[in-house]
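Up next is chain A:
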Amino acid sequence: MSGLDWLSAIFLLVGAAFFLAGTVGLLRFPDVYTRLHALAKADNLGLGCIVIGLLFQADSLAAALKLVLVWLLALAASATVSFLVAHRAWRRGIAPWRADEPGIRRHDES
Partner candidate 1 sequence: MGEGLGVRDGRGVVSVTVNETLPLLVLASSLIPGLVIFSLPEERHGLRRAFNLTGAVLKLLFIAIMLWGVLHGESYVFRYSVLPGLELVFKADALALLFVTLSAVLWFFTTLYAIGYLEGSPHRSRFFGFFSLCVTATVGVAMAGNLFTFFVFYELLTLSTYPLVVHRGTPAALRAGGVYLAYTLTGGAVLLAGVVWLYGLLGQVEFTQGGVASTLGPEYAGQLRMIFFLLIAGLGVKAALVPLHGWLPQAMVAPAPVSALLHAVAVVKAGAFGIVRVVYEVYGVEFAQSLSLLVPLAVVASLTIVWGSLRALFQDDLKRRLAYSTISQVSYIALGVALFGPVGTLGGIVHLVHQGIMKITLFFCAGNYAETLGIHKVSDMDGVGWRMPWTTAAFTIGALGMIGVPPLAGFISKWYLGLGALEAGMPWVLAVLAVSTLLNAAYFLPILHRAWFRPQTAPWPAENIPMKNGRETAWLLLLPPLVTAAATLLVGLFAASPLSPLDWAKLVAAREYLNWAP
Partner candidate 2 sequence: MLDPLPWLILLPLFWATLAFVRGPGRGGRLAVAGLLLQLALAGGLARQVAGEGERVYAVGGWGAPLGIDLAVDGLSAVMLLLAQAVALPLAVYARAYYAAHEEGARYFWPLAGALLAAMNALFLAADVFNLYVTLELLGLAAVGLVAASGGAGPVTAALRYLMATLLGSGAYLLGVALLYGAYGSVSLSILAPLLGADAPLAVFLAAALMLLGLMLKTALFPFHFWLPPAHGGAPAPVSALLSALVVKASFYLILRLWLDLFAPLATVAAAQLLGLLGAAAILWGSLMALAQTRLKMLVAYSTVAQIGYLFLLFPLATDTGSVASASAIQGGVMQALSHGLAKAAMFAAAGTVILSLGRDDIARLGGVSSRLPLTLFTFALAGVTLMGLPPSGGFTAKWLLMSSAMHSGQWGWVVVMILGGLLAAAYVFKVLRQAFLPVEAGTQFKPVPRLLEWPAFLLALASLLLGLRAGEVLGLLGAG
Partner candidate 3 sequence: MNLAFDLLLIAALLWSAGRALTTPDLFRAVVLFIVFGLLMALAWARLDAPDIALAEAAIGAGLTGALLLDALGHLRGPVRRKSGLIAPSTVMSSEGAGPPAFPTYFLNGLAIVLAVALGLALAGALLLLPEPAISLPREVAAAMDASGVAHPVTAVLLNFRGYDTLLEVAVLWLALLGVLAVAGGRAPGRAPVTPRSARASLKVPRLLARVLAPLALLVAGYLLWAGAHQPGGAFQAGAVLAAAAVLLNLAGLLPGGATPRWVLRAGLGFGLLVFLAVAAAVMGQGVLLQYPPAWAGALIMLIETGLTLSIGLTLAGLFLALSGASRQ
Partner candidate 4 sequence: MSAGLLYALAGAALFAFGVAGLILRSHPLRKILAFNVMGSGAFLVLVGLGQRDGTADPVPQAMVLTGIVVSIAATALALALARRQREHGNDKEERDA
(Lines give C-alpha, C1' and ligand atoms only; values in the text may rest on other atoms or scores of the structure.)
Protein backbone atom coordinates (compact mmCIF):
# COMPACT_ATOMS: atom_id res chain seq x y z
CA MET A 1 0.00 0.00 0.00
CA SER A 2 1.20 3.44 -0.87
CA GLY A 3 1.37 6.34 1.51
CA LEU A 4 -1.78 7.81 0.10
CA ASP A 5 -3.52 4.52 0.71
CA TRP A 6 -2.38 4.58 4.31
CA LEU A 7 -3.69 8.09 4.66
CA SER A 8 -6.96 7.02 3.16
CA ALA A 9 -7.21 4.05 5.49
CA ILE A 10 -6.51 6.18 8.53
CA PHE A 11 -9.17 8.69 7.64
CA LEU A 12 -11.63 5.93 6.99
CA LEU A 13 -10.92 4.30 10.31
CA VAL A 14 -11.22 7.58 12.16
CA GLY A 15 -14.47 8.24 10.40
CA ALA A 16 -15.77 4.85 11.41
CA ALA A 17 -14.78 5.57 14.97
CA PHE A 18 -16.82 8.77 14.94
CA PHE A 19 -19.77 6.89 13.61
CA LEU A 20 -19.40 4.43 16.43
CA ALA A 21 -19.26 7.27 18.89
CA GLY A 22 -22.38 8.76 17.38
CA THR A 23 -24.22 5.52 17.71
CA VAL A 24 -23.06 5.00 21.25
CA GLY A 25 -24.14 8.50 22.03
CA LEU A 26 -27.50 7.86 20.51
CA LEU A 27 -27.88 4.82 22.70
CA ARG A 28 -26.39 6.16 25.90
CA PHE A 29 -27.35 9.78 26.11
CA PRO A 30 -30.27 10.53 28.35
CA ASP A 31 -32.59 12.73 26.32
CA VAL A 32 -33.46 13.79 22.83
CA TYR A 33 -31.36 16.97 22.93
CA THR A 34 -28.18 15.30 24.00
CA ARG A 35 -28.72 12.56 21.47
CA LEU A 36 -29.13 15.19 18.81
CA HIS A 37 -25.76 16.59 19.81
CA ALA A 38 -24.25 13.19 19.33
CA LEU A 39 -25.80 12.67 15.97
CA ALA A 40 -25.27 16.07 14.49
CA LYS A 41 -21.67 16.35 15.45
CA ALA A 42 -20.14 12.91 15.58
CA ASP A 43 -21.82 11.49 12.56
CA ASN A 44 -21.15 14.44 10.35
CA LEU A 45 -17.56 14.45 11.33
CA GLY A 46 -17.52 10.72 10.68
CA LEU A 47 -18.97 11.25 7.26
CA GLY A 48 -16.45 13.98 6.63
CA CYS A 49 -13.57 11.72 7.53
CA ILE A 50 -14.86 8.96 5.34
CA VAL A 51 -15.28 11.39 2.46
CA ILE A 52 -11.73 12.57 2.93
CA GLY A 53 -10.55 9.01 3.14
CA LEU A 54 -12.29 8.21 -0.08
CA LEU A 55 -10.98 11.35 -1.77
CA PHE A 56 -7.65 9.63 -1.92
CA GLN A 57 -9.27 6.78 -3.78
CA ALA A 58 -11.15 8.97 -6.24
CA ASP A 59 -10.50 8.54 -9.94
CA SER A 60 -10.95 12.12 -11.00
CA LEU A 61 -11.34 15.58 -9.64
CA ALA A 62 -15.01 15.66 -10.51
CA ALA A 63 -15.58 12.38 -8.69
CA ALA A 64 -13.73 13.73 -5.67
CA LEU A 65 -15.70 16.94 -5.67
CA LYS A 66 -18.89 14.96 -5.94
CA LEU A 67 -17.96 13.26 -2.69
CA VAL A 68 -17.49 16.64 -1.07
CA LEU A 69 -20.81 17.77 -2.48
CA VAL A 70 -22.47 14.78 -0.88
CA TRP A 71 -20.94 15.69 2.42
CA LEU A 72 -22.04 19.30 2.19
CA LEU A 73 -25.57 18.27 1.42
CA ALA A 74 -25.57 15.88 4.35
CA LEU A 75 -24.28 18.66 6.58
CA ALA A 76 -27.01 21.05 5.53
CA ALA A 77 -29.69 18.45 6.02
CA SER A 78 -28.32 17.41 9.34
CA ALA A 79 -28.08 20.91 10.71
CA THR A 80 -31.58 21.85 9.62
CA VAL A 81 -33.23 18.70 10.81
CA SER A 82 -31.45 18.87 14.15
CA PHE A 83 -32.87 22.29 14.66
CA LEU A 84 -36.37 21.31 13.62
CA VAL A 85 -36.51 18.25 15.80
CA ALA A 86 -35.08 20.00 18.81
CA HIS A 87 -37.39 22.91 18.30
CA ARG A 88 -40.42 20.69 18.04
CA ALA A 89 -39.39 18.70 21.07
CA TRP A 90 -39.07 21.94 22.98
CA ARG A 91 -42.47 23.08 21.76
CA ARG A 92 -44.01 19.87 22.85
CA GLY A 93 -42.74 20.63 26.29
CA ILE A 94 -40.03 18.03 26.60
CA ALA A 95 -37.62 19.28 29.20
CA PRO A 96 -33.88 18.77 28.83
CA TRP A 97 -32.41 16.16 31.05
CA ARG A 98 -30.60 17.48 34.07
CA ALA A 99 -27.99 15.62 36.04
CA ASP A 100 -29.80 16.31 39.28
CA GLU A 101 -33.21 15.35 37.96
CA PRO A 102 -33.11 12.30 35.76
CA GLY A 103 -36.18 11.05 33.97
CA ILE A 104 -38.50 12.61 31.47
CA ARG A 105 -40.70 15.48 32.35
CA ARG A 106 -42.25 18.47 30.72
CA HIS A 107 -40.33 21.70 31.07
CA ASP A 108 -43.50 23.67 31.44
CA GLU A 109 -44.60 21.58 34.38
CA SER A 110 -41.43 21.74 36.39
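Regarding selection, all candidates are chains of the complex that A comes from, given by their letters.
Methods note: a residue touches a chain if its C-beta (ideal position, glycine included) is under 8 Å from a C-beta of that chain, and two chains touch if they have at least 3 such contacts; residues count from 1.
Source: prediction; values computed, not measured.
Evaluated over the candidates 1, 2, 3 or 4, chain A touches in this complex the candidate numbered 3. For chain A in complex with candidate 3, the touching residues are 73, 76-77, 80, 83-84, 87-88, 91.
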